[in-house]
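Only one protein chain is missing; all other protein chains are in place.
This part shows chain A:
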Amino acid sequence: MAQNVGNKNAEALFHLVDARERLTYPDNAAEGITDEGDSYVKTIAKRFFKNKVAVVSLGVFILLLLIAVFATQLSPHPRDAITGQFQAAPYDNFYLGTDDIGRDVLSRLIHGTQVSMIVGLGSVAIYVVIGTTLGLVSGYFGGVVDSFIMRVTEAVMSFPFFMVILTLVSLLGSGIWVVTAVLGVLSWPALARLVRGQVLTLKEQDFVHAAVATGYSTPGILFKHILPNVISPILVNATFGIATAILTEASLSFLGVGVQKPRPSWGNILSEAQSLRVLTAQPWRWVPAGILIFIAVLSINFIGEGLREAIEGETKN
């Protein structure tokens, strides 16, 4: 109602403006905008770096990454070489002692970081690509395409996850790349659903209609216009995905179907604790591996949490 009353006045205003030679815009000054012109990424980064726990965790994660990359240079001893005494407690430059055949535990842990990082990042990279693409397609096209993709998703989800992995790994043979691939190929359903849900609301927004009206092709609309708006939940999901993948790899290796000896992984180092004697009398052989898994998973979870808060703060303001 109020708007209607105003419109008569607006008419008067129009004629006034019309009388002028050229239209003027009082809001045209570049300095008229107070908001610092930060990009979206920068705003999120700023908020993320205010979260101390998350920043420390990010530091830890980067450190682990560096350790993985420079494993050979950092290790005091070769990975698989029998260099020391058997089952010795820490001595000399064997800072974490040796295992049952005299290999340096610390060097093996450092190389184990490589495995965890490859499996964690690799499998997440695989499932993010699959999950995002299927989610985008499913949500955007709807109808039969959507139904089909969602039924497949549910089918994959309904398998008991660990059993399928065990079966596949024992069929395909174990090893770091198989574990990575299997984890990647089985973990996408949750992400696909998440992305689909977001796309369902986004595709009804005017800016998507505007993109259609502008003439963008369908892939152009999906990847240029919709994807940037779903990137934040994907990122959060991916972080937690890395932690889960590291844990799953450790579990598989612990059970002996993951990464195979002599290649060390935190999981198969930990599996030595299956022997009661090691568990009770030789803590140096398994406690450090456990602590590393704990630290890696915890720090990644904190990073994810920090990201989530930084992004949700965005929507709240």
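The rule is short, and it goes like this: a contact is a pair of C-beta atoms (placed from the backbone, for glycine too) under 8 Å apart; a residue touches a chain by one contact, two chains touch by 3 or more; residues count from 1.
Assume contacts and distances are computed from a predicted model.
Student: What protein name does the UniProt record of the undisplayed chain give, "Kinase", "Protein-methionine-sulfoxide reductase catalytic subunit MsrP", "Oligopeptide transport system ATP-binding protein" or "Fe-S oxidoreductase"?
Tutor: The correct option from "Kinase", "Protein-methionine-sulfoxide reductase catalytic subunit MsrP", "Oligopeptide transport system ATP-binding protein" or "Fe-S oxidoreductase" is "Oligopeptide transport system ATP-binding protein", the UniProt name of the unshown chain.
Student: In the full complex, which of A:45, A:210 or A:281 touches the chain missing from this view?
Tutor: A:210
Student: Considering the entire assembly, which residues of chain A contact the chain that has been omitted?
Tutor: 1, 3-11, 13-14, 17-18, 23-25, 27-30, 33, 35, 37, 39-40, 205-207, 209-217, 220, 224-225, 228-229, 231
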